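Missing here is one protein chain; the remaining ones are kept as they sit in the complex.
By written order: A, B and C. Residues from 1 in each chain.
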Amino acid sequence: MTLIKANVVVQLKSAVHDPQGETIRHALEQLELGQVESVRQGKFFELTVEASSKEEAEKIVREIALRVLSNPVLEVFQVEIES
Amino acid sequence: MTLIKANVVVQLKSAVHDPQGETIRHALEQLELGQVESVRQGKFFELTVEASSKEEAEKIVREIALRVLSNPVLEVFQVEIES
Amino acid sequence: MPRFAVCVFPGSNCEEDVQYALQNVLGEPTDLVWHKDTSLEGYDAAILPGGFAHGDYLRPGAVARFSPIMTAIQKMADEGKPVIGICNGFQMLQEAGLLPGAMLRNQTLTYICRYLHLRPEQLDSPLTSGLSEGELLRIPIGHADGNFYADDETLETLERNDRVVFRYVNAQGAREDTANPNGAANAIAGVRNERGNVLGLMPHPDRCYQEELGTADGRKLFESLIAWTKERT
Partner (left out) sequence: MRLEESLAAHNLTREEYDAIVGKLGREPNENELGLFSVMWSEHCSYKSSRVHLKRLPTRGPRVLQGPGENAGVVDIGHGLAAVFKVESHNHPSFIEPFQGAATGVGGIIRDIFTMGARPVALMNSLRFGPLTVPKNRRLLSGCVAGIASYGNSMGIPTLGGEVVFEDCYNLNPLVNAFCLGLASKDRIFLAKAEGEGNPVFYVGAKTGKDGIHGATMASAEFDEAAEEKRPTVQVGDPFLEKLLLEACLELMATDALVAIQDMGAAGLTCSTAEMGARGGLGIEIELNRVPQREAGMTPYEILLSESQERMLLVAKAGREAEVEAIFKKWDLDAAAIGKVTGDGLLRVLAAGKTVAEVPNRALVDEGPVYERPMKRPAYLDAVAAVELPEPTDLEETFVRMLASHTIASKHWIFEQYDHMVQSNTIVMPGGDAGVIRVKGTPMALAMCLDGNGRYTYLDPYLGGATAVAEACRNIAAVGATPVGATNCLNFGNPEKPEIMWQFARAVDGIRDACERFDVPITGGNVSFYNETEGKGIYPTPVVGVVGILEDATKRVRHYFRTDGDIVYLMGNTDEELGASEYLKLVHGRNDGSPPRLDLDTEAALQSFTREVASRGLMHSAHDLSDGGLGVAIAESLFGPLGETMGASIALETPRRADGVLFSETQSRILTSVPSASADAFLALAEEHGVPVKRIGVTGGDTLEIRVNGTSAISKNVDDLREVWWNAIEKGLLR
């Protein structure tokens, strides 16, 4: 068993309006740091799991992302296992 | 000028306490979905900016990440420009 | 005599307000039940109260839905007994899949604690059976994530099947953007399940059950719940 790091990005589905992203975009407009077309905010999780292989780690992390870290009504997620 | 997508991940500095991540880890422990050593929670932003090159886009996004999306007192960030 | 259960999760903070309204003000036996308990045997209705279960870390209600008590809640729902979620309790019922939709951050991005106007849309629900046609409620909200979201198809089903129980309206009882405090889709403040016995609402009847607290409109909702439960036990 080794410790394996994984990153999970959880984002709102594209059809879902994102009040936080929208507010940030609006704020950026005022600041004139550059022309920003859109901002979408999501969540990022860095997990360290114990597993015997990258494959096993990915399986565990996917399950966690699906059941706990994201809400399927609103969100989609991506998993990346660090090498 | 073209539209360029960029991702920004903002995370707490490693020495900074992350109660949210800790609480999630604790909850996962109870669920027994796998052996999770640690969870750190961060933020994820997907930006679409108008720029003439990837380099310019990166410059704009870095500035935004530094000045708006993160708080340098507590957080660090990473920028990735999509190709 | 019916018995009411108010489930307490770590981080809940409105359980005593609900208990006080039901028991001290309206005289109905009401117990606090710890989230690690596995049974709600002997209870005729259950309420999931407001607060910040597990700090609302991750998402409101996301961790609470895994608590052992939620299995018992599911069972009560299946048996057709009233299960009411107030605020954080509503969010838990959504996370558990007992009620549709999910909550986004309020449009303002801030927590909002304020009295507003609420229009009951259905008078045959556990919380509204005692209200009269056309009656508006003055009731407070207190939440940061009450921006009801469901996809278009779900929204349509909810509307078509009379499952929207409460809506945010203005003082005249009309829908208006400025009367919608959090940006909720279709100004939805409360919904029920298909069977009608599981109901969630963001506003807090447990904060306005006596005139001196602002209004006593919340008391009407609890009285409805009591009558509804008595009729069915």
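By definition in this document, a residue touches a chain if its C-beta (ideal position, glycine included) is under 8 Å from a C-beta of that chain, and two chains touch if they have at least 3 such contacts.
Everything quoted here is computed from the prediction, not taken from an experiment.
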Partner chains on view for the chain not depicted: B, C
Contact residue for the chain not shown (choose from C:11, C:130, C:173 or C:196): C:11
Absent-chain interface as seen on chain B, which is shown: 12-13, 15-19, 22-23, 26, 71, 73-74
Where the missing chain touches chain C, by residue: 10-11, 13-14, 16-17, 20-21, 50-52, 54-57, 110-115, 138, 140, 142, 144, 171, 204, 206-207, 209, 212-214
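Throughout what follows, only the chains that are shown with their structure count from here on.
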Where chain B and chain C are represented by their mean Cα positions, the distance between them in whole Å: 35
Gap in Å, rounded to a whole number, between the CA centres of chain B and chain A: 9
Euclidean distance of C-alpha centroids - chain A vs chain C, Å: 30
Chain C residues counted as touching two or more neighbouring chains: 58, 63, 66
Sites on chain A at which at least two other chains make contact: 68-69
List of chain B residues in touch with chain A within their complex: 1, 3, 9-11, 21, 24, 27-28, 31, 33-51, 60-61, 63-64, 67-69
Sites on chain B touched by chain C in the complex: 19-20, 23-24, 27, 30-31, 41
Residue numbers on chain C that touch chain A, as the complex places them: 58-59, 62-63, 66, 94-95, 100-102, 104-107, 109, 147, 149-151, 183
